[in-house]
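Removed from the display is one protein chain of the complex; every other protein chain stays in position.
Chains here go by letter, A and B, matching the order in which they are written, and residues are numbered from 1 within each.
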Amino acid sequence: MSEQAAPRRRNRGRYEGDVPREHYLNVAYGLKSWLLTVDHKRIAILYLLSITGFFAIGGLFAAIIRMELMTPTGDLMSSEVYNRVFTLHGVVMVFFFLIPSIPAVFGNFFLPMMIGAKDLAFPRINLASWYIYTIGGIFTLAAIIAGGVDTGWTFYTPYSSTYSNSAVALTAIGVFINGFSSIFTGLNFIVSIHKMRAPGLTWMRLPLFVWAHYAASIIMILGTPVVAIAIFLIAVERLLGVGIFDPALGGDPILYQHLFWFYSHPAVYIMILPSMGVMSEVIACFSRKRIFGYAFIAASSLAIAVVGFLVWGHHMFVSGQSAYVSMVFSVLSMLVAVPSAVKVFNWLATLWRGSISFETPMLYAFGFLGLFTVGGLTGLYLGTLATDVHLHDSYFIVAHFHYIMVGGAVMGYLAAVHFWWPKMTGRMYSEFWGRLSAGLLFIGFNLTFFPQFLLGYMGMPRRYHFYPDEWQVLNVLSTAGASILGIAYLIPIIYLVYSLRYGPIAGPNPWHATGLEWTTASPPPQHNFETTPTVTEEPYDYSKAIENVAITPGAGPESPPSPAAPRS
Amino acid sequence: MNGSQLPPLLPPSASTVSGELDLLFAYITAISVFFAVGIAVALAVLAVLYRRKPGDGPPPQIHGSTALELVWTVIPLLIVMSFFVWGTDLFFRMRTPPIEPLEIFVVGKQWMWKIQHQEGPREINELHIPVGQPIKLTMTSEDVIHSFSVPAFRVKQDVLPGRYTTMWFEATKTGTFHLFCTEYCGTEHAGMGGSIIVMEPNEYQVWLGGGGAGESLTDAGERLFGQLGCATCHGDQAGARGPSLTGVYNSEVSLAGGGSVTADESYLRESILEPATNIVAGYDAIMPTYRGQISEEGVLQLVAYIRSLGDPAAAGATGAAAAGEAGQ
Partner (left out) sequence: MSQRHGPVTAAVITGSMPEMDNDHGPLQHHFDDMAQQNESAALGMWLFLLTEVMFFGGVLTAYAVCRYLFHDAFAEGASHLDVQMGTINTIILIFSSLTMALAVRAAQMSKTKLLVGLLIATMVFGGAFLVIKGIEYEHKWVEHHVPGKYFQYDGPMANQVHLFFSFYFTMTGIHALHMILGIGWMIWLTIRSWRGDFSAAYFSPIEMTGLYWHFVDIVWIFLFPLLYLFGAGAGAGH
C-alpha cells in the first residue's frame, strides 16, 4: 500500500507510454474531415474553438466597459457606443458562450463516453447544431458590423421592438437561430441517456455529470422554444410592424417580459447545472472519495430544473405586476435555493475524511464552491420582495449574476477544461501555470465584482454610462480587478496551446479517476471504446480505483481497471 | 449587525421604510455571512485536515446520510422562509399608501422626468416634496419603459407606456437625493436622472407659490376639457350622448359588454385614448379616440379635472388604498 502512496506525485512523473497510434484526432486530416464530421468528440472540439472565440469577443467588450467606468464622466466613448458595448457583451456571453459552454463542449465530448456509447443518438443532428450555432453567431457578428445593437441582452419591449435605432432584428434572428442549436443538443442528450447506456449502466450508476446534463437538457428543450418565439416576435414586430408588444399599437410590453423570463431564468440553470455536474466529478476525484449523498445531488438537479421553471416572475417585482403574483414568485424563488444549498453541503461532506490533493481542476472547484455560495446567497436578497425593490436593476444584480455565471459557470468550465484536457488531447499542461492562473482568477474575480455589491446597495443603476462622483473609488477597484481577471483568462490559453506540442504525454488516466471515459486511451479512439464496456458498479468507487490502478508511472493501463473491460 | 458595515458604504436612509429595509438587509446579510464564512472555513479546515499525505491509503468510502440531508434541507428552508415572510410583509406595506397622501403626477419620456404638482408647478428632473408627508406618485411613460428609483428612500417602480403605475414614499429627512431611471431606456439612459429635494413643509409651501406657472392641474384639465369640447357630450343634462362625469371617479361603472369596472385613473385614461374598449352601459360607441391628440400630461390634467368633479374627499381615500392594495 505504501508504495502506491502519493498518487498526486504520479502525474508529474512522466507517463512512459506513448499516445495511441490511432485516435479520433488523427483518423482523418483536412478541413473537410472536420467540417463534415459526425464524431461527437470532433464536434465538441469545433464547439470549443468557436466558443473560445466568442468568449474572447465578449471579454473584449467587458474590458471596454470596465475601462469606461473607471471615470464617472463617461469620457472614453459616446453613450451610443457604450450601450452597444454592454449589450453585445451580454448577448455574446449569455447566448454564445455560457449557454452552450459546458454542454456543447464537455457534454458533447464526455456524455457519450460516460454512458459507454459510441456516439450521441443523432450524430448528424449534433453536427447540425454546431452549424446552427455558427450561423446564429454569424448573424450576431453581422449585427456588430452593421452598427451593433443597444437594447441590453434582455431586448425589453417596446424599446427593442419600436424605439431602438440599431441592428435589433439581425441580432434577434441570430439569437433565435442559435436557440435551435440548444434544442438539438438537449434533445440529443436526453435520447442518448435514455437509449444508449452501456449494459449494466442503470440510472443510479450514472455519473452526476450525466444527471446534471439530463436536468439541463430538460430546460433546453422546454424553455428554448419559448424564448425563441418571444425573440422571433420582436424581429417580426420590427420588420413587419405588427404590434404584439407595443402599447402604441395595442400590445402589451409586459407580456414580452413574461415570455422572455420564462426561458431566461431557467437558462441560468442551463449554465449552472452542467457546471455543478463537473464539480461532482472533480471533487470526488481529487478527494478520492465516493460522492456524498449521490441520490440527493442527482435529485436536486432535477428539482432545480423543475422549480426553475416556476420562478420567472421574480424578475418583474417592480414591473407593475400584481403584488400577490409577486408573492407567489417570491416563495417559489426561495424554494429553488434549497436544492443548490443541498449540493454545496454534499460536496463539503465529500471532502470530509477524504484524501485531498490540489491539482488545478480542484483549485477551480474550490473557487466554484466559494463564489457560487456567495452568488447563491446574494440571490436570496433578490428573491425577498422588499429588498428586491431597492436592489432591482442595480449593480447588486450585476454582481450577483456574475458570481453565478462567472464564479459558478465559468469556474466550472475551466475546471472541466483542466480536468479533461489530458483526455481530449493526450497531453498534460503545466501544473504550475494552471494553479497560478486559478489563483489569479479567484483574486481578480472577487476584486472585480465584490465592490459591485456595495455599489448596488448604494443605488448605482446597471447599464449606466456615467455615474455620480462618489462611486468612483469602488468602480476603480472593480476595473483593477478586471485587469487581473483578464490576465488570468489569457494565461491558460498560452499554456494549454503550448501543451499540445510540448506537454508530457498524459496516459489514459492521469488523475486515476473512475468513470468510463478514463478507461479508454487518451486521446480516445474514434469509436471511444475498443469493445462496448459493461458496468457492474456504482460510480465514484475510489476505494477500488486506488488499489487496482498501478501507481508506477507508465504502468497505468496494463492493470485491469475494475468497471470496464480491459483494453490492451 | 449593521455595525459591521462601513457607514460611508451605505446610501442615505431618508424614508419611513428605509430603516426597516436596512434592518431586513442586515438580517439577510448576517445569515449570508454566517453561511459564506462557515462554508469557506469548513472548506479550508477540511482541505488542511484531509490533505493527501505520503503513505495514505484509500480513504473510507462514505455513501451519505439521510439524516444529514434532511437537516441541511430543512434548516435552509426555514431560514429562507423567514426572509420570505419578513420581505413580503414589508413589501406590502411599501406598496400600500397611507390615507390622504399628497398626489403628484409623473410622465417619463426619453430621457427626462416631467413632474406635475396638483397645485400647478411643473418641473423636469427635479421633484420638490415636503418632509414628513406621504407622497403618492401616479406615473406613466410616453415611449418606452422607465423606472423611477430613489435609492435614499429604497423605493423603485417601473413606469410603463399605456398604463398608470403608482408608488408612494414619505421622506424623513430634508436634503437632496438622487433620482435615477433604472430601466434601460436608450441612449441617454444614464442621464435620465435628477434630484429629489426634500424641504420643510413651510419652505415647500413657499416653493409652490413661487415656482409654478400658477395654473393648478385641475384648472389646466378644465381648460383642456373646454378646448376639446368634451362637455358637448359629457354634460350633466339628461339625454346627453355620453355619460355624466360628475362623481364618476372611483365609482363602479356598469359596462355595455356586461360586468363592471372601477372608474380609477387607468379606466379614465383608457376611456379617453381607447374609448371603444369598455363602453359604459346604455351608451353607444361613438366617442372618437383622442390618442395622438393629447399628450400624456394632458391626459393626466383631464383625469385630475374629472377627479375634481364629484366628491374626491370621500372616494379618494378608500380608492387610493384599494388601488395600492391590488398592486395596480
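What to note about this one:
Note that in this section a contact is a pair of C-beta atoms (placed from the backbone, for glycine too) under 8 Å apart; a residue touches a chain by one contact, two chains touch by 3 or more.
The structure presented is a predicted model; accordingly, all values stated were derived computationally and were not measured.
For the options A:39, A:68, A:281 or A:517, the residue in contact with the chain missing from this view is A:39.
Screening A:252, A:281, A:359 or A:388 against the full complex identifies A:252 as the residue touching the chain left out. One chain of the complex is left out; on subunit B, the residues touching it are 257, 274-277, 285, 289, 291. In the full complex, the hidden chain is touched by subunit A at residues 27-28, 33, 36-39, 42, 117-125, 183, 187-188, 190-192, 194-196, 221-226, 228-230, 233, 236, 240-244, 248-252, 255, 259, 262, 526-527, 532.
In this section, only the chains that are shown with their structure count from here on.
Inter-chain spacing, taken between the CA centroids of subunit A and subunit B, is 36 Å. Subunit A makes touch with subunit B in their complex at residues 1-2, 5-8, 74, 79-80, 83, 150-152, 156, 158-159, 162-164, 247-248, 252-254, 287-290, 292-296, 317-327, 330-331, 334-335, 337-338, 341-342, 344-346, 348-349, 351-358, 366, 369-370, 373-374, 377-378, 380-381, 383-390, 392-394, 454, 457-459, 461-468, 541-543, 545-547.
Against subunit A, in their complex, subunit B makes its touches with residues 9-11, 17, 21, 24-25, 28, 32, 35-36, 39-40, 42-43, 46-47, 50-52, 54-65, 68-69, 72-73, 76-77, 80-81, 83-84, 86-88, 90-92, 94-95, 110, 143-145, 147, 149, 151-152, 154-158, 160-163, 165, 178, 180-191, 325-328.
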